[in-house]
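Only one protein chain is missing; all other protein chains are in place.
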Amino acid sequence: MPADPSTTSILPLVAILVSMLVVPAILLSGRRPNLREGWTFAAAGVKFVCVLLLLPAALRGASTSLTLFELAPGVGLSLVADPLGVYFALVASGLWIVTSVYSIGYMRGHGEKKQTRFFASFALSLSATLGVAFAGNLLTFILFYELLTLATYPLVVHKESPQALRSARMYLAYALTAGLLLVVAAGWIFARTGTLDFAPGGIIAEGVFSDGELKVLFMLLITGVGVKAGIMPLHSWLPAAMVAPTPVSALLHAVAVVKSGAFGILRVVGFIFGPALMSGQGLDVILAGFAGATILLASIIALRQDNLKKRLAYSTIGHLSYIALGAALLAPGALTGSILHLSAHAVMKITLFFCAGAIQVHAHRSEISSFNGLGRAMPWTFGAFAIGSLGLAGIPPVNGFISKWWLCLGSLESGRDIALGVFLLSGLLNAAYFFPIVIRAFFLPPDAAGDAHPVRGEASPWMVAPLCVTATLAVVFGLFPDFPLPFFELAKGIVQSIVAGSSPSPAG
Amino acid sequence: MTESFSQYGAYWMCFLVLTVGLYGMLMKRDYVKKVIALSIFQAAIILFFVIAAYKEGAGVPIFDKEIGAETAAAYINPLPHTLMLTAIVVGVATVGMALALLIRIRRGFGTLDEDKLKEKMKS
Partner (left out) sequence: MSSHLPLPVLLTFFGAALFMPLAGLVHRRAPWVVAVAGSLLAGGFALFGLLHVAGHGEVRYSVGNWDPPFGIELVADPLSVFMLVVLAVIAAATLIHSREPVEREVAARPALYYASALIMLGGFAGIVSTGDLFNLYVFLEIAALASYALLGANGPRSAVAAFRYLILGTIGASFYLIGVGFIFIETGSLNIADVRAIIEVVGLTVPIGVGAAFMVAGIAVKFALVPFHQWLPDAYTEAPSSSTALVAPIGTKVAAYVLIRLMLDLFPGERIESALHLREILGVLGAIGILWGSIMAIPQTNLKRMLAYSSVAQVGYIALGIGLGTAYGLIGAVLHILNHACMKSCLFLVSSNLETKGRGVKIGDFDASLRRDMPVSSAAFAVAALSMIGLPPTAGFFSKWYLLLGSYEEGRWFFIATIIASSLLNAVYFFRILERMYLGGGDEPARRERTRGAALLATPAAALAVGLLLLGFGNAYLVSEFIFPIVSGP
């Protein structure tokens, strides 16, 4: 495809800035919680509408761009809402609305301190996330990637307990190192090619780097984005970060932050290296090896976690590597599946985290072994949990099935049957670590120990409603991949552009 | 070496004085001796410039009717001397500053010996 028809508009900037601009308002209205949360809702709404307005162009395969000024000579602060960016932005901003509702229920239900700081950092994180989505070149990407690290730091450290401090330090150590590696890689690319702009199909021409240098460069970039994507062995910050309040785990550690890592992998594979160079240099095998191993290892570790949030964290690590593995397979089908899984996993995993938070706040339980019989008291919560679990295991009609279907097709298409095996085995493992929870909650009698604090009724509607909404969405997207939001169509367009950009010669 | 010494003997002497000064500034434990060494060090530099200006057989750079203005080689170069006038002023100021600081140290700690000062500053 030749250069995209691109229009200039300030919409991407507005979408990013709106939640940054409400931060002072949130901070100033700290004494009036209702007003403060009003700001959050306003920002979330405006943000979502902005992204929706960008959607029609993205569906046509066009991108909406805005270059503000030069960050450094030759590299602009450029925002490009291309189809992939809009896709990710749609997921993040849409789920922010739901999460905001949930946050109110959770934070007030839990009586958390420093809620003002919480909501302010949350809004800032979303700005950074959309910045990552709309970054038009690697330097802009890094800028928002680092901002995301900083904005989420107060959220991880929220409890200010020694454990929270430790986790936050670990998070910073991982994330800052990752950012630095990206900077180093960006400098290298810029010094050699003179550009950092993302382009479908890659920007590194053959022969600019030697084969060995390409491998090093690829490792630098993949390590840089892989830390946030939780690829093993770079994952250990994620389970530790579960010390954060559950809404944070739900939106940031299942959607925004970790997906910005996975999104980064897609950018690196599809827009910096390009499939042709990847396969030519055997880089796909490196990534596939790490991703495949992560999927299986994370699932096995998840089996052994008794803490629900930790189990969900390891499950997240595994599913993020679905995206990475799909990208590494390079086949159009696998890429489609990979992109679809970005949204599918987000919707499902956020549901599960919402459930975990509801259980924690309402039933004061966080260990799976104490969930016996809870499902009878909280049918909606555990019903939603069951839907999410089915989806993550890849069972129709939940949307996890569709992305997995495409990933499996892609494995066959690329001739890597072993990847197919990984996906199927992981599905079984997912079932093995999720279904016992549902069974325990619905079919086992309540513990004697639980009788001291019997659980009656559901959690507050502020928490139950969001989790029902996301569970419903998971089913709806499973049945109608393009309704109400055209994720499937977008994904197909993105893959087409990458494939077309990667092989200009008719032979490809 | 011997040739270089006979030709540049004055420079070598100057270098020797410089080394003596440097050694004193860095190695002496007594702060007053450090200041003395500092003066020696600066004197060596002044010597260096003055030696550089010297020419075999040339006279003082004051206009002499018998020599005239055309044969400049008959006068030694006056510029380094004037430079050194400034350098002397700078040197005096430095020594003055150093002594002022020493008075302050002496009033505060009652000693100017580096080892004793280190001990007192620890407590």
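Which chain is which? They are A and B, in the order written, and residues in each are numbered from 1.
In the analysis below, a residue touches a chain if its C-beta (ideal position, glycine included) is under 8 Å from a C-beta of that chain, and two chains touch if they have at least 3 such contacts.
Quantities reported herein were computed from a predicted structural model and do not represent experimental measurements.
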Among A:F41, A:F190, A:W405 or A:F435, the residue in touch with the chain that has been omitted: A:F190
Residue ranges of chain A at the interface with the undisplayed chain: 69-73, 77, 139, 142-143, 146-147, 150, 157, 160, 165, 169, 172-173, 176-177, 179-181, 183-184, 187-188, 190-192
Hidden partner interface residues of chain B, rising order: 18, 22, 25-26, 31, 34, 38, 41-42, 45, 48-49, 52, 79-80, 83, 86-87, 90, 93-94, 97-98, 101-102, 104-105, 107-109, 117, 121
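As a convention for this text, only the chains that are shown with their structure count from here on.
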Separation of chain A from chain B, taking each centre as the mean of its C-alpha atoms, in whole Å: 70
